[in-house]
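One protein chain is absent from this view; the other protein chains keep their places.
Here is subunit A:
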Amino acid sequence: MTFWGSLVYDLFPLIWSGMITGCLYALGALGLVMIFKCSRVVNFSHGNVAGLTAFLVYGLSSGVLMSLSWGAAVLLAMLAAVAIAFLIYSIISPVVFESDLTSTIATLGFGLIAQGVTLLVFGADIVALDLPIPRFAMSVLGLLVTGYDLTVLVVAIVTIGALFIVIDYTKLGIAFRAISENPFAAEVCGLNLKSVHYFAWITAAILGVIGALLIVPTTFLSVTTVATFMLQAFAAAVIGGFASLPGALFGGILVGVMMNLFTFYVSPEYSSTFLLGVILVALNIFPNGILQKVGGARV
């Protein structure tokens, strides 16, 4: 009883909460993959920009900058994220078509600037940023399900569902897929590469903000919180193959569950080292992403 009892008692809640955070890693990873798929750039500024916008929500709603309602603050922060993504892509777009390595390095520059601006405006203090959600908890089949869990689940399903509908059924989504598949042919057919790239960068920024806002209540908000959260997103993207959106979703949930089990059963102090190991192993076993092996080549 003791071993199996504790296993069931610990294991299911751990997997459940891992899946919840995994959905958030997936949101981050989807943004990274969208940008990589069409513009071949790895956006290393993703975490820092999302962190900056999370701080903006805090600043606008708590009275540090303004004291707006939470909804208005989120709306303004979203607009800021869109503007920042637009600006970043506008500045590096001439480099993007020349060398994906150089443009990847350039995104690190934006990451540094976003980090510095966060430090300059909000300082290095740790702040708490909560979501205005009903606090309740209920027990479902022995699992403790909180209002936060349900909020995350609903938001993630709605966002990811909307994203997949846009990519699968709208003209913009078809253009996105065409450009990811073969940019030259897509351009010959009359598609504007830049406008589709803008779509990917802006969508990724919005996904990043949503992910950042939802992850913050579980810990706290500091300059590094969201940037380290994005390492999980990177690991998720690598597990998914970095060029597959369903892979990123699957990888995110997998990373969430594995991280939770690792921190509980082994040690919370080696979480980055564990992720490094996960990335190395994943690259060795599934070089093209975990879903590639199961489903064969995607056409």
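The rule is short, and it goes like this: a residue touches a chain if its C-beta (ideal position, glycine included) is under 8 Å from a C-beta of that chain, and two chains touch if they have at least 3 such contacts; residues count from 1.
As a convention for this text, contacts and distances are computed from a predicted model.
When the unshown chain is looked up in UniProt, the name that turns up among "Quinol oxidase subunit 4", "Amino acid/amide ABC transporter membrane protein 2, HAAT family", "Phosphopantetheine-binding protein" or "Carbon monoxide dehydrogenase large chain" is "Amino acid/amide ABC transporter membrane protein 2, HAAT family". Summary of contacts with the chain left out: across A:V8, A:I91 or A:I165, the touching residue is A:I91.
Within the whole complex, the absent chain has one touching residue among A:T102, A:N192 or A:T219, and that is A:T102. Listed residues A:M19, A:V196, A:V209 or A:L231: the one in touch with the omitted chain is A:L231. Listed by residue number, the positions of subunit A touching the unshown chain are 36, 42, 44, 91-92, 94-95, 98, 100-102, 104-106, 108-113, 115-117, 119-120, 228, 231, 234-235, 237-238, 242, 269-273, 275-276, 279-281, 283-284, 287.
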